[in-house]
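Incomplete set of chains, arranged as in the complex.
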Amino acid sequence: MQLGLIGLGKMGANMRERLKGAGHEVIGYDPRPEVTDVPSLDELAAALQAPRVVWVMVPSGAPTRETVEKLAEALSPGDLVIDGGNSRYTDDAPHAELLDAKGIGYIDCGVSGGVWGLANGYGLMAGGAAEHIERAMPIFDALRPEGDRADGFVHAGPVGAGHYAKMVHNGIEYGLMHAYGEGYELLTAEPLITDVAGTLQAWTHGTVIRSWLLDLLVKALQEDPGLAEISDYTTDSGEGRWTVEEAIRHSVPANVISAALFARFASRQESGSPTLKAVSALRNQFGGHSVKPSGS
Amino acid sequence: MQLGLIGLGKMGANMRERLKGAGHEVIGYDPRPEVTDVPSLDELAAALQAPRVVWVMVPSGAPTRETVEKLAEALSPGDLVIDGGNSRYTDDAPHAELLDAKGIGYIDCGVSGGVWGLANGYGLMAGGAAEHIERAMPIFDALRPEGDRADGFVHAGPVGAGHYAKMVHNGIEYGLMHAYGEGYELLTAEPLITDVAGTLQAWTHGTVIRSWLLDLLVKALQEDPGLAEISDYTTDSGEGRWTVEEAIRHSVPANVISAALFARFASRQESGSPTLKAVSALRNQFGGHSVKPSGS
């Protein structure tokens, strides 16, 4: 079928390629002239046959909101918008309402798989009305991994459920990566282990902890032995924070995911931890414990 | 080749089957007459041709130590003992010394894969001298998954390294399982998610968090929807504790693994948490906050 695709960055461009490979017609729009198929959203609308399906793949927050607002103007009743970006699920209901007022349908779809999705297919979590999901299914089927639809696609619930599921997915991801990280660190700290990279590689098959993330960690260590070329400064793009906020809202103890999130925060405290400065100052006060002067 | 295998429980019996399937001759010993091939360790030694290789697959701690002590008597110089159980790595050096005094070699080998190892092969992490590892390699090759040897087997270092690696593997396992658990709990808490089990299943292909543990969680939810038949009481068999103790010894921050371990402890406090009782009592003291009487 025919699809409009807004946002041809790293993710969007790969998705376009996978969709085309599956025989779909994709008309892409991106503000960068060198990659776009059409010069404007209006021309994208004009180029698509009604009823249209438009997939939005732009950064979350203001860029996505502005795109949805423009689409509410540019599209027609009966069209369908899918937000495949990493929007916070609380953005979905307003987007759906805005579009619904124009007779335009809305689906939120969490997309996982990163740069590997082009080859492997993407894990997809969709929220929205059943008839909208049904209509977009050929697109979902092309994007998801081959095999059973249920292994790579879910209609998780009404509008918002797709991004909610993706947020939780990313929260889990924080915890998984940190668990592997702690294990890696412990292996590197123990002199008995003379082959850290080999140990991780041995874990990739047959063990209980085998996973795609572990495969990637083995690959990273092959490309950069000892991770010598990388700093520990770790950013976050929001989903981990949102997950912990949701855990608080639902009174869910999220010890592991929050520990992983907080460790990222700490990794970015380049002038040191004020908390530990206070602890160190206290030790100095009561015990005369020697402290390390700032800057030494 | 020929192998003596001590311990024909769940793991040992499966390993025997896999080894026999690969063409090896396995003579098994177990104290239970109905499953053993020979009536005693001495007869096991007698049935094997020197130089012998004997794999020990019994519970860690005293049972393994006693088996090693008996083997030190029953075997001969040039023989080789492999401890494939979940021994603490600190047991390995004493075992190796005891056997070395008799001219008997020693390998510690962590084995992962659970009941699925029979079909899938086991992930193996070995510690010991290179010549011993070399000698046992046909056994390792039969037990590990098919494919490249490095994907499922590692000679991680000298004696102790195998069990150390297995301990860290299990520590990671604690963190991974808990991360999935927290995500699962959050999905179940959110009304927008109308298909929790389907969401987990959709994550099994294409996503960043796909893994064998996730496959098993999907399977568990299919067999017991809503996990209605299981309590949250979660035991531990020691490796998680040892991992955190090693983290302390090496000054490694193990926030995620320890959080997972402590949550298991909490799950077993059937008369409640003394910590929270103290917190609740304090709130009552300073604020007159209503507290819940014991037993209500």
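Labels A and B are assigned to the chains in the order they are written; within every chain, residues are numbered from 1.
Just so we're on the same page, a contact is a pair of C-beta atoms (placed from the backbone, for glycine too) under 8 Å apart; a residue touches a chain by one contact, two chains touch by 3 or more.
Computed from a predicted structure; not experimentally measured.
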Subunit count for the whole complex, all chains sharing one sequence, 2 displayed: 4
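Here is the rule we use: only the chains that are shown with their structure count from here on.
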Length of the line joining the C-alpha centres of chain A and chain B, rounded to whole Å: 32
Residues on chain B engaged by chain A in the complex (per definition of touch): 89, 112-114, 117, 120-125, 127, 144-145, 147, 150-158, 160-161, 164-165, 168-169, 171-176, 178-180, 182-183, 185-187, 189-190, 192-195, 198-199, 201-214, 243, 246-247, 250-257, 259-260, 262-263
